[in-house]
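Here the complex is missing one protein chain, while the rest keep their positions.
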Amino acid sequence: MKDQPPSSITDNQSELLLLVTGGTLDKNYNALSGELEFSSTHAPQMLSQANASLHSVQTLMLKDSLDMTQADRKTIAEACIKALQQKIVITHGTDTMTDTAHYLKACPELADKVIVLTGAMRPFMLGDSDASFNLGTAIMAANLSENGVYITMNGIRFEADDVCKNKSLGIFERLRR
Amino acid sequence: MKDQPPSSITDNQSELLLLVTGGTLDKNYNALSGELEFSSTHAPQMLSQANASLHSVQTLMLKDSLDMTQADRKTIAEACIKALQQKIVITHGTDTMTDTAHYLKACPELADKVIVLTGAMRPFMLGDSDASFNLGTAIMAANLSENGVYITMNGIRFEADDVCKNKSLGIFERLRR
Amino acid sequence: MKDQPPSSITDNQSELLLLVTGGTLDKNYNALSGELEFSSTHAPQMLSQANASLHSVQTLMLKDSLDMTQADRKTIAEACIKALQQKIVITHGTDTMTDTAHYLKACPELADKVIVLTGAMRPFMLGDSDASFNLGTAIMAANLSENGVYITMNGIRFEADDVCKNKSLGIFERLRR
Partner (left out) sequence: MKDQPPSSITDNQSELLLLVTGGTLDKNYNALSGELEFSSTHAPQMLSQANASLHSVQTLMLKDSLDMTQADRKTIAEACIKALQQKIVITHGTDTMTDTAHYLKACPELADKVIVLTGAMRPFMLGDSDASFNLGTAIMAANLSENGVYITMNGIRFEADDVCKNKSLGIFERLRR
């Protein structure tokens, strides 16, 4: 902790970048096809609901996380490296969120950034969703955490190397209890 | 920071207490009277939506914060002092949220607790609300902050003595820019 | 019935006029004032949700029906008289909906029109509302009824002179059982 510059823990949200990659959070129902699909990100609407609209939002892709490839993860990592902001929140599908977290943690160029991944179990546009709560936790974790890669789900901040999705319960859990 | 015990910054949410005092967040529309009223708190429903249901929830009162008295603030402070939990989130009306934050900050018995107040500009039950986002930020701030009294609104964590509500914009701002 | 022209009972909705006068149906929560207020009508959004967008929509006023005067009722009657359409649905506050229905029924110039008043007990924009259901019943009653003045609430079509609002239950009832 003593090696961190004081600015690494700050409330200043103006420097936060929101990277959108898709996932359940951004899906919506297509009434013509009867399928859940991506059209555009709803992150700006979520930030606007909370009057938290100072953040930069960049849509990298809109993908189901089961369809994400290592090439996609490289794209995400490069966007994080290029970002002027030190604090980055990434919205991501839950099924491979931990894989992307591991990938980012392994990038030495990202050692001086705070990166927080989050997502949702129910799409924002379908109501009764966990999306806004989770986005709130991720933004706050990005504001208050030391450099590193984290996941926030279920109101908990997890370290990238100490978390897995419990698919039968639909929640995230620590590996080490 | 060096004087803080290690447990003061932790992800362990099981020790978090949610104190409900009312405010816009918990109001709902009464179809018979045509008025916004309190019936019961919706905090458990909000936590359940996010699968973040491990928290203890205690309803102290359901009051519009404009109706809050110093006696009410004393009740809130006493509940915080009695709480077994070190981390406490308080849902509160936005109009006098800073007054209650000042009151709690002035209690020497609360110096070893993390207390985060939050609320909403639009009731949770009316849809398109900031309530879930704000509750997410408050829980994460309680998990990640050093001892002290804070307000989280608009995705920002404010110190109790450095925040005011801008009533014409409907947002919270720092006193010192 | 034999005096009615055949066109008085038809499915042709293209000739239906929707007159907006306000009422709970169109209120929304103002986050700055903390009050329920009118900004604009949500009738087009309701029709669009149902892909029933062929109707003409005309906003006459946005008033709480408790504030409606006889001058307002005259304005509504004149709009009905001037309307090219034979079928007219009027959205209206529930508290004086029956007064306006009586006023319109007493206009001999409206004897060759179908006029259906409806409203809502909970605003459309607050979710969990009866507004869309009620608008659906009113449009269908306008399409299928003989000339006359009606109210549709709670899935029932009432004659203008055989209905009252039961304010303690929040429902509409017939005078003659």
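When the chains are written out, they are named A, B and C in that same order, and each has its own residue count from 1.
Please note the rule applied: a contact is a pair of C-beta atoms (placed from the backbone, for glycine too) under 8 Å apart; a residue touches a chain by one contact, two chains touch by 3 or more.
Predicted model only: the values in this text are computed from it and were never measured.
Peer 1: Using the touch definition from the header, name the shown chains in contact with the chain that isn't displayed.
Peer 2: Within the full complex, the chain left out of view touches A, C.
Peer 1: Determine and list the chain C residues touching the chain excluded from the picture.
Peer 2: With respect to the unshown chain, the touching residues of chain C are 1, 11, 13, 46-47, 49-52, 54-55, 121-122, 127-130, 132-137, 139-141, 143-145, 152-158, 170-171.
Peer 1: Tell me, which residues in chain A touch the chain that this view leaves out?
Peer 2: With respect to the unshown chain, the touching residues of chain A are 24, 29, 31-32, 34, 36, 121-123, 125-128, 167-168, 170.
Simple rule for what comes next: only the chains that are shown with their structure count from here on.
Peer 1: Determine the shape of the graph in which chains are vertices and touching pairs are edges (line, ring, star, complete, other).
Peer 2: Topology of touching chains reads as a line.
Peer 1: Using mean CA coordinates as chain centres, what's the chain A-chain C distance in Å?
Peer 2: 46
Peer 1: What whole-Å value do you get for the distance between chain B and chain C if each is reduced to the mean of its CA atoms?
Peer 2: Distance between chain centres, rounded to whole Å: 42 Å.
Peer 1: Taking the mean of the CA coordinates per chain, how far is chain A from chain B in Å?
Peer 2: 24
Peer 1: Residues of chain C touching 2+ other chains?
Peer 2: 127
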